[in-house]
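Omission of a single protein chain aside, the complex is shown with its protein chains in their original locations.
Moving on to chain A:
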Amino acid sequence: MAFIDYYKILGVDKNATKADIKKAYRKLARKHHPDLNPNDKDAELKFKQVNEANEVLSNDENRKKYDKYGENWQHGEAYEQAEKQQRQSQQHYQRSSGAQDFGDGDYSDFFESMFGGGFGQRNANVKFRGQDFNAQLQLDLKDVYTTEKRVLTVNDKNIRLTIPAGVSNGQVIKIKGKGGEGVNGGPNGDLLIEFSINNTTNFKRDGAHLYKDVHLDLYKAVLGGDITIDTFDGKVKLNLKPLTQNGTQVKLKGKGFPVYKKDGQFGDLYITYTIELPKKLSDREKELFEELAKLQ
(Lines give C-alpha, C1' and ligand atoms only; values in the text may rest on other atoms or scores of the structure.)
Protein backbone atom coordinates (compact mmCIF):
# COMPACT_ATOMS: atom_id res chain seq x y z
CA MET A 1 0.00 0.00 0.00
CA ALA A 2 1.72 3.19 -1.14
CA PHE A 3 1.70 6.41 0.81
CA ILE A 4 -0.36 9.08 -0.90
CA ASP A 5 0.75 12.68 -0.67
CA TYR A 6 -2.58 14.51 -0.55
CA TYR A 7 -0.87 17.90 -0.51
CA LYS A 8 0.91 17.02 -3.74
CA ILE A 9 -2.36 15.85 -5.31
CA LEU A 10 -3.98 19.22 -4.57
CA GLY A 11 -0.76 21.07 -5.44
CA VAL A 12 -0.63 22.94 -2.14
CA ASP A 13 2.08 23.08 0.52
CA LYS A 14 1.76 21.71 4.02
CA ASN A 15 1.03 25.11 5.50
CA ALA A 16 -1.87 25.72 3.13
CA THR A 17 -4.89 27.34 4.71
CA LYS A 18 -8.36 25.87 4.49
CA ALA A 19 -9.17 28.49 1.88
CA ASP A 20 -6.11 27.46 -0.20
CA ILE A 21 -7.21 23.83 -0.03
CA LYS A 22 -10.76 24.66 -1.01
CA LYS A 23 -9.56 26.77 -3.92
CA ALA A 24 -7.14 24.09 -5.15
CA TYR A 25 -9.79 21.40 -4.77
CA ARG A 26 -12.40 23.34 -6.71
CA LYS A 27 -9.98 24.09 -9.51
CA LEU A 28 -8.88 20.45 -9.87
CA ALA A 29 -12.43 19.11 -9.45
CA ARG A 30 -13.56 21.32 -12.34
CA LYS A 31 -10.65 20.07 -14.42
CA HIS A 32 -11.07 16.35 -13.78
CA HIS A 33 -14.82 15.98 -13.12
CA PRO A 34 -15.97 12.79 -14.94
CA ASP A 35 -18.99 14.58 -16.42
CA LEU A 36 -16.64 17.04 -18.10
CA ASN A 37 -14.32 14.28 -19.25
CA PRO A 38 -16.60 11.52 -20.53
CA ASN A 39 -14.98 8.10 -21.01
CA ASP A 40 -11.66 9.36 -19.67
CA LYS A 41 -10.40 6.85 -17.12
CA ASP A 42 -7.42 9.02 -16.15
CA ALA A 43 -9.68 11.96 -15.35
CA GLU A 44 -11.97 9.69 -13.34
CA LEU A 45 -9.03 8.41 -11.29
CA LYS A 46 -7.67 11.91 -10.76
CA PHE A 47 -11.10 13.16 -9.69
CA LYS A 48 -11.29 10.39 -7.09
CA GLN A 49 -7.80 11.25 -5.82
CA VAL A 50 -8.65 14.95 -5.65
CA ASN A 51 -11.87 14.19 -3.77
CA GLU A 52 -10.04 11.92 -1.39
CA ALA A 53 -7.35 14.53 -0.76
CA ASN A 54 -10.02 17.14 -0.12
CA GLU A 55 -11.92 14.89 2.26
CA VAL A 56 -8.77 14.47 4.34
CA LEU A 57 -7.30 17.94 4.18
CA SER A 58 -10.48 19.95 4.48
CA ASN A 59 -11.41 18.18 7.69
CA ASP A 60 -9.38 19.45 10.68
CA GLU A 61 -9.37 16.17 12.57
CA ASN A 62 -8.35 14.09 9.57
CA ARG A 63 -5.75 16.56 8.43
CA LYS A 64 -4.24 16.50 11.92
CA LYS A 65 -4.00 12.75 11.86
CA TYR A 66 -2.60 12.73 8.35
CA ASP A 67 -0.03 15.39 9.27
CA LYS A 68 0.89 13.58 12.46
CA TYR A 69 1.77 10.26 10.88
CA GLY A 70 2.50 11.43 7.34
CA GLU A 71 4.71 8.98 5.49
CA ASN A 72 5.08 6.90 8.65
CA TRP A 73 1.37 6.48 8.98
CA GLN A 74 1.83 2.68 9.10
CA HIS A 75 3.59 2.95 12.48
CA GLY A 76 0.94 5.19 13.78
CA GLU A 77 -1.71 2.74 12.73
CA ALA A 78 -1.08 0.51 15.75
CA TYR A 79 -1.98 3.36 18.08
CA GLU A 80 -5.16 3.91 16.20
CA GLN A 81 -6.09 0.25 16.10
CA ALA A 82 -8.37 0.24 19.10
CA GLU A 83 -10.15 3.37 17.95
CA LYS A 84 -10.43 2.02 14.42
CA GLN A 85 -11.96 -1.26 15.58
CA GLN A 86 -14.51 0.65 17.52
CA ARG A 87 -15.29 2.78 14.49
CA GLN A 88 -15.54 -0.25 12.21
CA SER A 89 -18.01 -1.99 14.47
CA GLN A 90 -20.02 1.21 14.57
CA GLN A 91 -19.92 1.40 10.77
CA HIS A 92 -20.99 -2.19 10.48
CA TYR A 93 -23.96 -1.42 12.63
CA GLN A 94 -24.82 1.59 10.51
CA ARG A 95 -24.53 -0.33 7.26
CA SER A 96 -26.62 -3.25 8.41
CA SER A 97 -29.22 -0.87 9.70
CA GLY A 98 -29.80 0.49 6.22
CA ALA A 99 -27.33 3.33 5.83
CA GLN A 100 -25.51 3.45 2.55
CA ASP A 101 -22.25 1.61 2.04
CA PHE A 102 -21.05 4.63 0.21
CA GLY A 103 -18.40 4.18 -2.43
CA ASP A 104 -15.92 1.77 -0.88
CA GLY A 105 -14.43 1.52 -4.34
CA ASP A 106 -14.06 5.29 -4.50
CA TYR A 107 -11.33 5.44 -1.88
CA SER A 108 -7.75 4.25 -2.01
CA ASP A 109 -6.49 1.45 0.24
CA PHE A 110 -4.33 4.04 1.94
CA PHE A 111 -7.35 6.17 2.73
CA GLU A 112 -9.39 3.27 4.03
CA SER A 113 -6.62 1.92 6.22
CA MET A 114 -6.06 5.32 7.72
CA PHE A 115 -9.56 6.63 8.03
CA GLY A 116 -11.53 3.41 8.04
CA GLY A 117 -13.57 3.71 4.88
CA GLY A 118 -15.75 6.29 3.30
CA PHE A 119 -17.10 9.34 4.94
CA GLY A 120 -17.79 12.74 3.71
CA GLN A 121 -20.03 15.61 3.03
CA ARG A 122 -22.34 13.83 0.63
CA ASN A 123 -25.66 12.70 1.86
CA ALA A 124 -25.54 8.97 2.50
CA ASN A 125 -29.13 8.41 1.42
CA VAL A 126 -28.77 9.83 -2.07
CA LYS A 127 -29.28 7.31 -4.84
CA PHE A 128 -26.76 7.28 -7.65
CA ARG A 129 -26.98 6.07 -11.17
CA GLY A 130 -24.64 3.15 -11.85
CA GLN A 131 -21.41 3.59 -13.76
CA ASP A 132 -21.42 3.40 -17.53
CA PHE A 133 -19.42 0.43 -18.84
CA ASN A 134 -17.33 0.73 -21.97
CA ALA A 135 -16.55 -2.21 -24.21
CA GLN A 136 -14.95 -2.59 -27.61
CA LEU A 137 -16.21 -5.09 -30.16
CA GLN A 138 -13.92 -6.08 -33.00
CA LEU A 139 -15.61 -7.14 -36.21
CA ASP A 140 -14.68 -7.70 -39.82
CA LEU A 141 -16.19 -5.51 -42.50
CA LYS A 142 -18.02 -8.58 -43.83
CA ASP A 143 -19.68 -9.04 -40.41
CA VAL A 144 -21.41 -5.69 -40.62
CA TYR A 145 -22.72 -6.08 -44.16
CA THR A 146 -25.82 -7.73 -42.74
CA THR A 147 -27.66 -7.24 -39.45
CA GLU A 148 -26.35 -9.77 -36.96
CA LYS A 149 -27.33 -10.97 -33.53
CA ARG A 150 -24.58 -11.68 -31.05
CA VAL A 151 -24.28 -12.54 -27.41
CA LEU A 152 -21.66 -10.57 -25.52
CA THR A 153 -20.37 -11.41 -22.09
CA VAL A 154 -19.78 -8.28 -20.05
CA ASN A 155 -18.86 -8.70 -16.37
CA ASP A 156 -20.09 -12.32 -16.44
CA LYS A 157 -23.46 -11.30 -17.80
CA ASN A 158 -24.66 -12.39 -21.23
CA ILE A 159 -26.10 -9.55 -23.25
CA ARG A 160 -27.97 -10.21 -26.48
CA LEU A 161 -27.07 -7.60 -29.01
CA THR A 162 -28.39 -6.83 -32.47
CA ILE A 163 -25.71 -5.22 -34.60
CA PRO A 164 -27.43 -3.26 -37.38
CA ALA A 165 -25.93 -3.61 -40.85
CA GLY A 166 -23.81 -0.66 -41.88
CA VAL A 167 -22.41 0.20 -38.46
CA SER A 168 -19.23 2.32 -38.80
CA ASN A 169 -15.74 1.92 -37.48
CA GLY A 170 -15.48 3.84 -34.19
CA GLN A 171 -19.26 4.10 -33.80
CA VAL A 172 -20.55 3.74 -30.25
CA ILE A 173 -23.92 2.26 -29.42
CA LYS A 174 -25.55 2.57 -26.03
CA ILE A 175 -27.39 -0.29 -24.38
CA LYS A 176 -29.53 1.20 -21.71
CA GLY A 177 -29.37 -0.16 -18.18
CA LYS A 178 -26.68 -2.75 -18.90
CA GLY A 179 -23.90 -0.87 -17.14
CA GLY A 180 -23.03 -0.87 -13.45
CA GLU A 181 -25.76 -1.31 -10.88
CA GLY A 182 -27.19 1.83 -9.37
CA VAL A 183 -26.11 2.72 -5.85
CA ASN A 184 -28.75 2.66 -3.13
CA GLY A 185 -31.52 1.73 -5.56
CA GLY A 186 -30.53 4.24 -8.23
CA PRO A 187 -30.91 3.34 -11.92
CA ASN A 188 -28.31 1.18 -13.65
CA GLY A 189 -25.70 2.75 -15.87
CA ASP A 190 -25.46 2.06 -19.60
CA LEU A 191 -23.22 -0.19 -21.61
CA LEU A 192 -21.37 1.69 -24.35
CA ILE A 193 -20.03 -0.52 -27.11
CA GLU A 194 -17.50 0.87 -29.55
CA PHE A 195 -17.14 -0.97 -32.84
CA SER A 196 -13.70 -1.53 -34.23
CA ILE A 197 -14.11 -2.71 -37.80
CA ASN A 198 -11.26 -4.44 -39.50
CA ASN A 199 -11.24 -4.22 -43.29
CA THR A 200 -9.32 -7.05 -44.97
CA THR A 201 -11.22 -6.79 -48.26
CA ASN A 202 -10.00 -4.92 -51.34
CA PHE A 203 -12.87 -2.48 -50.99
CA LYS A 204 -12.34 0.84 -49.28
CA ARG A 205 -15.26 2.22 -47.33
CA ASP A 206 -16.44 5.76 -46.76
CA GLY A 207 -19.75 5.69 -44.92
CA ALA A 208 -22.09 3.65 -47.10
CA HIS A 209 -20.02 4.08 -50.27
CA LEU A 210 -17.42 1.56 -51.35
CA TYR A 211 -14.40 2.18 -53.57
CA LYS A 212 -12.45 -0.34 -55.56
CA ASP A 213 -9.62 -0.24 -58.08
CA VAL A 214 -9.99 -2.47 -61.12
CA HIS A 215 -6.95 -3.19 -63.25
CA LEU A 216 -7.37 -3.33 -67.02
CA ASP A 217 -4.86 -4.37 -69.60
CA LEU A 218 -4.03 -1.96 -72.39
CA TYR A 219 -5.90 -3.84 -75.10
CA LYS A 220 -9.13 -4.05 -73.08
CA ALA A 221 -8.91 -0.35 -72.30
CA VAL A 222 -8.35 0.54 -75.96
CA LEU A 223 -10.85 -1.83 -77.54
CA GLY A 224 -13.48 -2.03 -74.77
CA GLY A 225 -15.74 -5.06 -74.21
CA ASP A 226 -17.36 -6.98 -71.41
CA ILE A 227 -15.63 -7.35 -68.06
CA THR A 228 -16.76 -9.04 -64.84
CA ILE A 229 -15.97 -7.40 -61.53
CA ASP A 230 -16.51 -8.42 -57.92
CA THR A 231 -18.89 -6.31 -55.89
CA PHE A 232 -19.29 -6.82 -52.13
CA ASP A 233 -22.08 -9.33 -52.58
CA GLY A 234 -21.32 -10.97 -55.90
CA LYS A 235 -20.12 -10.54 -59.45
CA VAL A 236 -21.37 -7.94 -61.93
CA LYS A 237 -20.87 -7.83 -65.71
CA LEU A 238 -19.96 -4.42 -67.11
CA ASN A 239 -19.59 -3.16 -70.64
CA LEU A 240 -16.35 -1.26 -70.95
CA LYS A 241 -16.34 1.58 -73.48
CA PRO A 242 -13.52 1.58 -76.07
CA LEU A 243 -10.68 4.00 -75.25
CA THR A 244 -11.31 3.96 -71.50
CA GLN A 245 -8.81 6.32 -69.92
CA ASN A 246 -6.63 5.53 -66.91
CA GLY A 247 -8.29 6.74 -63.69
CA THR A 248 -11.83 6.69 -65.12
CA GLN A 249 -14.36 6.30 -62.31
CA VAL A 250 -17.64 4.46 -62.75
CA LYS A 251 -20.48 4.51 -60.22
CA LEU A 252 -22.49 1.37 -59.62
CA LYS A 253 -25.59 2.64 -57.91
CA GLY A 254 -26.77 0.69 -54.88
CA LYS A 255 -23.82 -1.70 -54.98
CA GLY A 256 -22.12 -0.18 -51.95
CA PHE A 257 -22.59 -0.85 -48.24
CA PRO A 258 -25.91 -0.92 -46.37
CA VAL A 259 -26.98 2.46 -44.98
CA TYR A 260 -27.04 2.26 -41.17
CA LYS A 261 -30.53 1.63 -39.82
CA LYS A 262 -32.16 2.18 -43.23
CA ASP A 263 -33.40 -1.20 -44.35
CA GLY A 264 -32.94 -1.92 -48.02
CA GLN A 265 -30.89 1.23 -48.70
CA PHE A 266 -27.36 0.87 -49.98
CA GLY A 267 -24.58 3.28 -50.88
CA ASP A 268 -22.82 3.17 -54.23
CA LEU A 269 -19.76 1.32 -55.44
CA TYR A 270 -17.16 3.46 -57.21
CA ILE A 271 -14.88 1.61 -59.59
CA THR A 272 -11.65 3.28 -60.65
CA TYR A 273 -9.94 1.80 -63.68
CA THR A 274 -6.19 1.48 -63.56
CA ILE A 275 -4.70 0.65 -66.92
CA GLU A 276 -1.64 -1.54 -66.93
CA LEU A 277 0.84 -1.37 -69.79
CA PRO A 278 2.50 -4.55 -70.99
CA LYS A 279 5.73 -5.23 -69.11
CA LYS A 280 7.36 -7.10 -72.00
CA LEU A 281 6.81 -6.99 -75.77
CA SER A 282 7.67 -9.59 -78.37
CA ASP A 283 9.47 -8.42 -81.54
CA ARG A 284 6.22 -8.71 -83.48
CA GLU A 285 4.31 -6.67 -80.90
CA LYS A 286 7.00 -4.01 -80.93
CA GLU A 287 6.74 -3.85 -84.75
CA LEU A 288 2.99 -3.41 -84.56
CA PHE A 289 3.28 -0.65 -81.95
CA GLU A 290 5.80 1.15 -84.16
CA GLU A 291 3.35 0.93 -87.05
CA LEU A 292 0.62 2.29 -84.83
CA ALA A 293 2.87 5.14 -83.78
CA LYS A 294 3.47 6.03 -87.43
CA LEU A 295 -0.29 6.20 -87.98
CA GLN A 296 -0.71 8.81 -85.26
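Note that contacts are C-beta pairs under 8 Å (C-beta built on N, C-alpha and C of every residue); 3 or more make two chains touch, one makes a residue touch a chain; residues count from 1.
To be clear about the criterion, contacts and distances are computed from a predicted model.
Between the names "Tricarboxylic transport membrane protein", "RNA polymerase subunit sigma-24", "Sugar ABC transporter permease" or "Chaperone modulator CbpM", the one given in UniProt for the chain missing from this structure view is "Chaperone modulator CbpM".
Which of A:Arg30, A:Lys157, A:Lys237 or A:Lys253 touches the hidden chain is settled by the complete complex: it is A:Arg30.
Note that of A:Ser58, A:Ser108, A:Thr147 or A:Ser168, the residue touching the chain absent from this view is A:Ser168.
Note that of A:Asp5, A:Asp67, A:Asp206 or A:Glu287, the residue touching the chain absent from this view is A:Asp206.
In the full complex, chain A touches the hidden chain at residues 26, 29-30, 33, 35-36, 38, 123, 125-127, 129, 168-171, 187, 190, 199, 204-207, 211.
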